[in-house]
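I am attaching a structure below and will ask some questions about it afterwards.
Here the complex is missing a single protein chain, while all its other protein chains stay put.
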Amino acid sequence: MKTGFFGDIQKIKYEGPDSTNPLAYRFYNPDEIVAGKRLEDHLRFAVAYWHSFAWEGSDPFGGRTFDRPWYDGEMEKAKLKADVAFEMFSLLGAPYYCFHDADARPEGKTFAEDKKNLEEIVDYFAQKQEETGVKLLWGTANLFSNRRFMSGASTNPDPDVFAYSAATIKTCMDATQKLGGENYVLWGGREGYETLLNTDLSREFDQMARMLHMVVDYKHKIGFKGAILVEPKPQEPTKHQYDYDVATVYGFLKKYGLENEVKMNIEQGHAILAGHTFEHELALANAHGIFGSIDMNRNDYQSGWDTDQFPNNVPEMALAYYQVLLAGGFTTGGTNFDSKLRRQSINPEDLLIGHIGGMDSCARGLKAAAKMLEDGALSKPLADRYAKWNDAEAQKMLRGDYSLEEITARVERENINPEPKSGRQELLENVVNRYV
Amino acid sequence: MKTGFFGDIQKIKYEGPDSTNPLAYRFYNPDEIVAGKRLEDHLRFAVAYWHSFAWEGSDPFGGRTFDRPWYDGEMEKAKLKADVAFEMFSLLGAPYYCFHDADARPEGKTFAEDKKNLEEIVDYFAQKQEETGVKLLWGTANLFSNRRFMSGASTNPDPDVFAYSAATIKTCMDATQKLGGENYVLWGGREGYETLLNTDLSREFDQMARMLHMVVDYKHKIGFKGAILVEPKPQEPTKHQYDYDVATVYGFLKKYGLENEVKMNIEQGHAILAGHTFEHELALANAHGIFGSIDMNRNDYQSGWDTDQFPNNVPEMALAYYQVLLAGGFTTGGTNFDSKLRRQSINPEDLLIGHIGGMDSCARGLKAAAKMLEDGALSKPLADRYAKWNDAEAQKMLRGDYSLEEITARVERENINPEPKSGRQELLENVVNRYV
Amino acid sequence: MKTGFFGDIQKIKYEGPDSTNPLAYRFYNPDEIVAGKRLEDHLRFAVAYWHSFAWEGSDPFGGRTFDRPWYDGEMEKAKLKADVAFEMFSLLGAPYYCFHDADARPEGKTFAEDKKNLEEIVDYFAQKQEETGVKLLWGTANLFSNRRFMSGASTNPDPDVFAYSAATIKTCMDATQKLGGENYVLWGGREGYETLLNTDLSREFDQMARMLHMVVDYKHKIGFKGAILVEPKPQEPTKHQYDYDVATVYGFLKKYGLENEVKMNIEQGHAILAGHTFEHELALANAHGIFGSIDMNRNDYQSGWDTDQFPNNVPEMALAYYQVLLAGGFTTGGTNFDSKLRRQSINPEDLLIGHIGGMDSCARGLKAAAKMLEDGALSKPLADRYAKWNDAEAQKMLRGDYSLEEITARVERENINPEPKSGRQELLENVVNRYV
Partner (left out) sequence: MKTGFFGDIQKIKYEGPDSTNPLAYRFYNPDEIVAGKRLEDHLRFAVAYWHSFAWEGSDPFGGRTFDRPWYDGEMEKAKLKADVAFEMFSLLGAPYYCFHDADARPEGKTFAEDKKNLEEIVDYFAQKQEETGVKLLWGTANLFSNRRFMSGASTNPDPDVFAYSAATIKTCMDATQKLGGENYVLWGGREGYETLLNTDLSREFDQMARMLHMVVDYKHKIGFKGAILVEPKPQEPTKHQYDYDVATVYGFLKKYGLENEVKMNIEQGHAILAGHTFEHELALANAHGIFGSIDMNRNDYQSGWDTDQFPNNVPEMALAYYQVLLAGGFTTGGTNFDSKLRRQSINPEDLLIGHIGGMDSCARGLKAAAKMLEDGALSKPLADRYAKWNDAEAQKMLRGDYSLEEITARVERENINPEPKSGRQELLENVVNRYV
């Protein structure tokens, strides 16, 4: 039953912080209770099918470096790929996975062929899920790799591509529903432009909104219980993507009345590319009530493309999970490793080691965050800082009980001349360093 | 009556493209009719009081380099500054100027002193406007330089700073109204954060929205006819500014129901810092119906701060004015030179030369843009590209007459398999190069 | 004899600035005399075989978009590719081309196969050159695409890869010599690292220097008359490339005593990625005596990867050619279009249109630069600015005739207290705008 791909490696176990076994967890103990919940239930780890099983190690200047037995074939190879994938999920003890249609099924020549192939592989996934207990965190449609999408999917100047995209999304939503997926994600990798010279923004926004409305309608129609998530990214592959960042998507949702139906799948790497910290994007989504799920990885701050590395900087990750906890933790969402090996990491065990390091770092980050929250290490000073706003007069001012003239009159009458107070940033940074 | 600051330099004249006189216009002929309107009325040039008269040439590693007779003094010096400023507006033939309270008046120790000083200088400005015919494009409040604003103005954790800011805005709106200003601008240079560790985003957004609502209410109350404009900037001076870019501000306005009351003042340099082209920000503001005015300058693409150089790349500027023309041209807005001399450009005539180069480049860019628009050089290919969306079925799909299932059924029935079409980017770029 | 790939398009002609024919030159008149030399002899245009004929339109998120008759085949297809390529060189009137071994020959399974394939295609190229009069500007080896090079070519931790790379370079130098190539280029796309954790900088520098020494030795041995050129690039595909920029390569050449044997092939896009302007890299190479040739393209300033677009911003290009002219113009070097179509530009004629726009922009830029130089528009003010250094005492100080103490004594004695002078940047920028 084992494929043999991972040799004789056994299920990865928790061995504690002192372990030097590269194939063991040092911090991720799924059953450990943190802030009243099992660590596994906090983190809700998912493996991304695409990076680990479909990507071949190519980059813009070089081709395939990996050498996997499931490459270059049709349905049988696709099933072998699934066998290895679910084997890896089980070895890692990862409770979830995520996939695009194109990662999983062989590519057909027509929509009908693609659909038929997808249905066959979805049946196979269902059986694998049954056997392993692994679940689907989310499904999604790949509307960016095939040349038919080169000028956009829903935002294509050709309405036939819009239609084709709609049909593809439907099959992927159906697959997600069938597999018990807990969310459905849209990443608009081609919904953007290379040049404004050939682009009509208003038209393309309307097209994109129409598609999203149809997705929401279909969700309700089929009784899909999960969340519809949009994943922002500012650029790459295109010059400009419409789902630039959380703030931009929020404005779009508000414009088209979708803010109560759609939430965010926020990726560290995409936050960075947009000029934001990961925790900023998380905090903003929470402030706007649209926090959903996260794609966990790490971008090289100094490479201008999406490096999608396995995350490992615990102090940074603690700040991200702190925002997740502030948002109440995950409901339907989870921690999807949208992370890929470096293309030189060609050994099968590298696949495990990348995930182990990522999962351990997440666990360490989350535990630090939970402790900070429990201690009120940051929240107490924060409350103090804004305390004067709790005064009755301040509250009235904030609620809008006073006009500009009334406030001005009070400033003059009371000769208000505020003295600044220390923001204590270094103190707070040192406090965080007590936890990480 | 002349201050002598500019020696014997006379009013700058249009001498045509072949002139080699550094103190003449080669392209800016205010009376030239372009697309049915005088060039002056298209461009609506304004000089920024701050950069040319208040900034002293300092940068983070060095102090004052300029040596102006109005430095280091009180009201008399402030009036000398105004004398030179209006002299320069007249020499340039610039129809407008813009200012912050702090650029114009000596700084007081209290709100009352600041207000009194401002009122005195506003009277002086009024007299200068009368004498010269120069008008006020917009006024604004400086809520970022004084240490009291170090942790924010409307978003300060101290409600007294909110109140002080409100009072300051009122005095500046009053000044703008009195001087016949055609817009009122808000730039939130301190409305942001240095670290999320000490920041409550939701609170601060609510505070900022309250202030903006009061501004809008006061505008209506006093019958101010101009537009209320917000100027986005992503960062600098802070780590993150809430008015990050046009998309972000749009989302904010929608959240707080302000999208019909507030428009955008878009700066080239700030667009660049946010990772966008200037024309992107203009096109987006137009698509969202919130285009207002522009701050014209040029940022060094490779310096990570706001270099605010005089603009001079005509091909880029033509694309920006093309978007302005697509938006219908300026109504209350205009072209404000938010541009400053390099700090080594210490001669009085450098002030004129910087503006002359900028005005000439704008004129050249606008004329190219107007011709492109007149010829349909870009708009005809654009219409062609999206032509299939004019079909009745496509329109129905866009309007929402079909569901995901209905579209999918059609894709299957008609075996839709779209063939991509060339985006012709290089062709369009070559077309633009015919005009610039 | 015609392949039919370009339909009935005829040789592109010069039609002058007023032409609106997209398949004509408006500025590139090869026989026009500029500063005493034919424009063709100034610019020495070359087409890059790789981008136009080997690249298939893929990007990190999508596959092939182009649909060329020479894809997916062996030697016959490689020859068809050559037929179309030389047809395009002739249609454009491009006097030169450049290629890597891997662009031109089918890939073999062993070194012997690759070598045999290359030799066959080189014979075919020789015949094509003979027929068309097109010449080889430079040849080069692709030591980055195949997985064997994933951890470096000369800098690989495996000495067998070093050996394999050496052998590949030899075959490419032989090919270049046979085809009368005027330069030989090395671009170290994999000579760098992904992480310092697995990298020994000193070892890898020594390996890289050894290879370069062998290349120089072999050049002399076979009597190759052309220049050996290194092409800097800071990153992409790797995290850090050793040939980071001109300054870095210069230090490397000095360290290993190669500065008189090797010159630079400088690319606009790579200059930008390294944080420099193109003209900076050109001026620096000239200052260090290592200017060789240019790869002309344009990078999107706001995309963090090498976009390799066709160049079209004439004001920027004029400043680049100004530096080329200051360096004395090209000797063995030339203007290679290391530019590729946008992946949506899938029509055969887009290939021509991209090059036509690029060539026209170069011609326009060079003519502007030549005129500026002829007029002394920049060089006269430059000489004035430094004029005081021509004084005898200043020259003695510069030559080293005075010590720190002697100079200090003079400062004290003469109470030297220098007054700054305007740098006149805006004036000079306006002067440049008179030419572009």
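Each chain carries a letter (A, B and C) given by its place in the written order, and its residues are counted from 1.
The rule is short, and it goes like this: a contact is a pair of C-beta atoms (placed from the backbone, for glycine too) under 8 Å apart; a residue touches a chain by one contact, two chains touch by 3 or more.
Just so it is clear, the model here is predicted, and its values are computed rather than measured.
Considering the intact complex, the chain excluded from display touches A, B, C.
In the complete assembly, the contact with the undisplayed chain comes from A:Ser345, out of A:Ser58, A:Ser90 or A:Ser345.
The set of subunit B residues touching the chain not shown comprises 57, 59-65, 144-147, 149-151, 189-190, 194-195, 235-237, 239, 273, 300, 302-306, 342-344, 346. On the side of subunit C, the interface with the absent chain consists of residues 110-112, 115, 147-148, 150-151, 156-164, 166-167, 169-171, 173, 194-203, 205-207, 210, 213-215, 217-218, 221, 234-235, 240, 244, 247-248, 250-252, 254-255, 274-277, 279-280, 283-284, 287-288, 319, 323, 378, 381-382, 385-386, 388-389, 391, 393-394, 397-400, 403-405, 407-408, 410-412, 415-421, 423-425, 428-429, 432, using the contact rule stated above. Residues of subunit A that touch the chain left out of view are 20, 22, 26, 65, 272, 275-277, 301-302, 310, 312-316, 341-342, 344-347, 350, 353-354, 356-357, 360-361, 420-427, 429-434, 436.
By our rule, only the chains that are shown with their structure count from here on.
Of all chain pairs, the one linked by the largest number of contacting C-beta pairs is A-B.
Centre-to-centre separation of subunit A and subunit C, using mean CA positions: 40 Å. Residues of subunit B in contact with two or more other chains: 275-277, 420-421, 423-425, 429, 432.
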